[in-house]
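Working notes, structure below.
Only a single protein chain was left out; the remaining protein chains are all shown in position.
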Amino acid sequence: MIKYIWHRIILIIISLILILSINFFFLYLMPGSPFTNPKLTSDQRERMEERYGLNDPILVQYGRYMYRVTKLDFGGTIASNTYKDIYRDYIRERVPLTAQIGLTALTIGTVIGITLGAIAAIKRNTAIDNILTAVGVLGVSIPSFVFAAFLQQIFAINNQILPLTFTRADPELGYTLLDQYKGLIMPIIALSVGPIASIMRYMRTELVEVLNTDYILLARSKGLSKTSVIIKHALRNALIPVITILGPMSIGLITGTLVIEQFFSIPGLAMNLVNFTQSKETYATLGINFFYSLMYVVVILFVDILYGIIDPRIRIAKNTKEGFILKFFRKIAVKMKTKFNWGD
Amino acid sequence: MKKVLFLVFILFIIFGAGCTKRTKDSGLNEVMIEDVNVRRAISLAINKGYYTTLLENGSYPADYYIPYDFYAYNGVDFRDAATAKYPDLTSDKYQMPGGSEVTYAPGGYNHYDVKEAKRLWEEAKEKHGVGDRTVTFKFLVHSAESWTPLYEHIKSEVEKNLPGTKIDLNVVTFGEKLSIQQQGDYDIIFSGWGPDYQDPITFLDLYLTNSGLNNIGYSNTKYDQLVRDAKNAVITGDARFNALLEAEKILINDDVVVMPIFQSQAVSLQNPEIENLWGQKVGPDYFLKWVKSKKSGSKTLNLLETSNIPDLKSWTSQDQVSFYVLGSINEGLTIGHNPRGETPYVPGVAKSWSKTENESGTTTYRFQLRQTPWITSTGEVYKVDGVTQYVKAQDFAFAWKLLGDPREASPYQYMLETIGLVGASDVMALRSDDSKENIETALNNLGVEAVDDFTLDVTLEHDSTYFLGLMSFPSFYPIQEAFYKSVGTDKQGFTNYASSQKPQTMLFNGPFYFSSWKNDDKHILTKSPNYWDNEAVDLQQVVWLVKPNITPATEVEMYLQGQTDRAVLRDAATQKEHSTDPNARVSGSTTAWYLEFNVNNH
Partner (left out) sequence: MPEIVNKFNFVKNKAVETEAISGKSLGYWKDSFRRLLLNKVAFSCLAFLLLLYIFSWIITLTSNTSTIIEPQIENPNTGAYIEKQYLSGLPPRIKGLEWFSWFNGKSTFTIPKASLTNPQTAYKYREGTYEINSCTVDARGVEMCSITQDMYAQNNIEFVYFPFGTDDGARDQWIRTWFGVRNSISIGILVAIFDIVVGTIYGAIAGFYGGTKIDNVMMRFAEIYGSIPSIVLLILLASVLGRGFWTMVIAMVLTGWINVATMIRAQFLRYRDHDFVLASKTVGASSRRLIFKHILPNVVSQLVILAAFDVPSAIFYEATLSFIGLGLPVDQPSLGNLITRGITNRVMLPYMLWIPTIILSLILLAINLLANGLRDALDPRLRGR
């Protein structure tokens, strides 16, 4: 198992290098220059380009950038005369906030989505099911920016319960910590609507399928109560495929954050990514892309490891020495496997 | 292998379908736009009054390039003088909206006239043998939500009034627009220009043959001659004024390379308890030194900024956001005051000055500086070895040399030439790869000299009316040399002075010091206790909430909920709702917005 994970981590590092390289060459091919200020003379523009080595051959630039990355310098914005380091001036303060909003929205989305999906599946073909399905479909039918505008109008303009925009706490100026968290409520709600709807739909499908399998029938015929069968057997089993879609979904939230950042003035990375790409800030774009990619491959790693534990076909190197935690996971996996007859 | 080829084939088809869309036929548009009558037809075909009526922010439709209420000679506004000089060309005016009290926008050239436009267009079509073909003009604009209606209006007016035209609207970001502009891939471009100093030259300078901003490739010897002479004070007085009038007429009426659209005004809602927030015509938008707050109990001014500060190095800084902050944390020889009052500028660091005409034809200003200390980001007086550091004449000389240094690549380097500083043209001719000695020599020959610690001599090739006003422009602010050297440089060889989010890497000599600089959060200025004119400063604190991407409606709502003291009405919808609010203020801005025609299409 450890060998497998090591194998994967090495793969991740190779992937990241490849991702950075592909991104680099992609962005390099893009026409235009960041130094578009019409007040600059051509000599000044050359001087600026020379400063950052933009005149060098592409391979030299590539080599230099990769070398800088090894020293954890991911680039920065260069168009204005004040250099802004992408990590120090953008990522360091924004990623925690973005993660806070994203993770909360995802958690809320997962919990509510799974609950509603389970209810719909259990009560399928009843009025409750139909209503929940309709709500779920509506959730993915209303554009998030209309929904955000609607929320803002109701809760921040018509009734001033929540602050219009997000502002970081600063007690000396009268912005309390409570205000800061209040400012996160609407963005989180707006962001979690999508996940709720899609997880609910997914959960319903999976659970309906699981509820019709033989082992559930067996459990029922053994005399277990309906509730305990659903909670102990069906639910847990239906959850696995649902959890696997969380990975791609967390990446998909980038688009959602774009809208939320605009409406509620959340300092986040998504809008910066758009702006930097448009203004040809190659190195700054690379820096942000790198962090997104890192997030993406780590999520994929987790999903794969989960699969590795669960799916015997993927599990490799059975007899190698395992750490305590992995052993524990393995035990659970084996237990679950024998219990639920996974596999083929 | 076959499958891989098949895959490539499919991808190729998909890409192919996309690529064919972009290809456009012929250079007909380029030939047409180089015909002066086509340009005139387009100029005449657009009803500018419709758009400004839609805006409701006090903007005028403009048939002229040099803005109204910007420059007056002997008490006569430039616009009135133009109307008087060319009565046959400039008679028409737009009626401004309003029921009982009819007002008119100032007159200009090429007033809206569909009949004439159609006639010229048909003639031109015949001349170039266009026939039934559609002429597609590439119209390059930058994306700004509030201006989309204007772009669409221009497109619809041209397509409606000039049959057989199509306007290919290319909406890109501001940066992309500038880079496409440099490549020249457009026929018509939407541009704007805010003046750097109070003289028509700041506008007319753009279209000199070799100007770096003349991307449309316009060249007219007569025009060059007139503008150059006026700029270098070869001609003065009435002759100069007349030359400026004629140059504008050549640009707009004779050659029609610029088609003015409107003179923009900004209307904003302002807390009535805040006074003396005077909008400046040049330099920083506001000097917060003068602002008085009548808010009970609070001397804090709350403002909203929609962008982070790009660059606070006063010698390279060039944008309004940075200027806004710089104008209040640093101070030049003079400081801007009420532009509508009797004193557009008042003494700043300079206590007094005197002017002498030299025998060689140059003019020397001798500034006497007052004792005002440098302040650090904690509000304390900056001391070296226990000795208080005052703003000295050497600090000005040092900063101006930085401004001229080609290695600093300052966008406002040309300001040295604008004020007519001795030696500026040599500095402008320098290249960044010149030898160090050459650069040093040229910089040392600049006409700025510290006679002693508190006496500064500035020698100009020619005196100008705007020189003293320009001393409040951030490019001319002082820099403390020892401190500048002590912060060191980074890997790329940049100075660490005014590093992003680090106010401790700066020194201040203005009414406020920069106490907190947090991107996307707050910028806080605090009243400086050691500023020389402490009693005049009423505000204790200025807080900018930084909200990039905020929507115009939200900005207004924040104002209404009392979170800010001022909200700019940034789009037609908010303007319609609030422009008649008793607390609405029209800025009196002198920014001109216009179309340029790419006359030298390559």
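Letters A and B mark the chains as written, and numbering starts fresh at 1 in each.
Everything below uses one rule, namely that contacts are C-beta pairs under 8 Å (C-beta built on N, C-alpha and C of every residue); 3 or more make two chains touch, one makes a residue touch a chain.
Being a predicted model, the structure only gives us computed values, none of them experimental.
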item	value
From B:Tyr65, B:Tyr151 or B:Trp193, residue that would touch the chain that is not displayed	B:Tyr151
Which of B:Asp196, B:Glu555 or B:Asp571 contacts the chain that the document leaves out	B:Asp571
Selected from A:Ala149, A:Leu224, A:Ile240 or A:Ile305 as touching the chain missing from the view	A:Ala149
Candidate in contact with the missing chain, chosen from B:Pro97, B:Gly192, B:Gly488 or B:Pro529	B:Pro97
For subunit A, residues in touch with the removed chain	11, 15, 18-19, 22-23, 26-27, 29-32, 124, 133, 137-138, 140-146, 149, 205, 208-209, 212, 248, 254-255, 258-259, 262, 270-271, 273-274, 277-278, 285, 289, 292-293, 296-297, 300
Residue numbers in subunit B that touch the chain omitted from display	2-4, 6-7, 10-11, 14-15, 17-19, 21-22, 47, 50, 53-54, 56, 97-101, 143, 145, 148-149, 151-153, 155-156, 159-160, 169-171, 176, 269, 271-272, 551-553, 559-562, 571-574, 576-583
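The rule is short, and it goes like this: only the chains that are shown with their structure count from here on.
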item	value
Subunit A and subunit B: spacing of chain centres that average the CA atoms, whole Å	41
For the subunit A and subunit B complex, residues of the former touching the latter	31-34, 36-48, 50-52, 79-85, 88-90, 93-94, 152, 156-157, 160, 164-165, 167-168, 170, 173, 261-263, 265, 267, 271, 275, 278-280
Sites on subunit B touched by subunit A in the complex	173, 175-176, 178-182, 212-213, 215, 300, 310-313, 316-319, 406-414, 431-432, 490, 492-494, 498-501, 518-522, 524, 543, 545, 547-551, 554, 557-558, 561, 563
